[in-house]
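Note that this complex is displayed minus one protein chain, with the remaining chains in position.
Right after this comes chain A.
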């Protein structure tokens, strides 16, 4: 195992960096997009609710790999060529955002409706009531399930390996076939994933305690 780290250090480091980068980008955008669709789902506007419902049901019910392949293969045929890393990150963002939308929506729904009503009666617009009163409470409820989504996201970033995204999993495959030391290679890869996911899960737990 030490030999793997020693001989393939730069490949592992590159893979680690790509996985981390893809995860951070996908996390930020899936949180933004997911929250947006969660808010759409709870608006008084039927049009926005339908749009959100369609988005969520379509993308959480298609395998991540299929969405990613769509961006890697289909989009370049008609629009523009995109590399594996970009296609994978877009696929991961869209896929995860559908789950985050459902998570955040359940948080919004678990806030007492009296909060929205009290804020509206106090003169706040629907959006102001959502932004200052309902959402802060909703996010507090959903930190634990969001943490799960974030951890899934990091692990799912291994989809990049299928589209030549040069992530950890991709480099693992390269190293395994080059060194023929498959067991040690995949143990190394596993450890490197844990280096990202364990602090993340610890941090979410900390947030949960701090905000509860």
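Simple rule for what comes next: a residue touches a chain if its C-beta (ideal position, glycine included) is under 8 Å from a C-beta of that chain, and two chains touch if they have at least 3 such contacts; residues count from 1.
Just so it is clear, contacts and distances are computed from a predicted model.
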Point to revise | "Glutamine ABC transporter ATP-binding protein", "nitrile hydratase", "Ion-translocating oxidoreductase complex subunit D" or "BF1531-like N-terminal domain-containing protein" - which is the UniProt name of the missing chain | key: "Glutamine ABC transporter ATP-binding protein"
Study note, to complete from the structure: Full-complex touch with the removed chain, picking from A:13, A:124 or A:164, is A:124
Practice item. Specify the residue from the set A:86, A:137 or A:152 that touches the hidden chain. Key: A:137
Check your understanding: Can you name the residues of chain A that touch the chain not displayed here?
Key -> 112, 114-115, 117-125, 128, 132-133, 136-137, 140
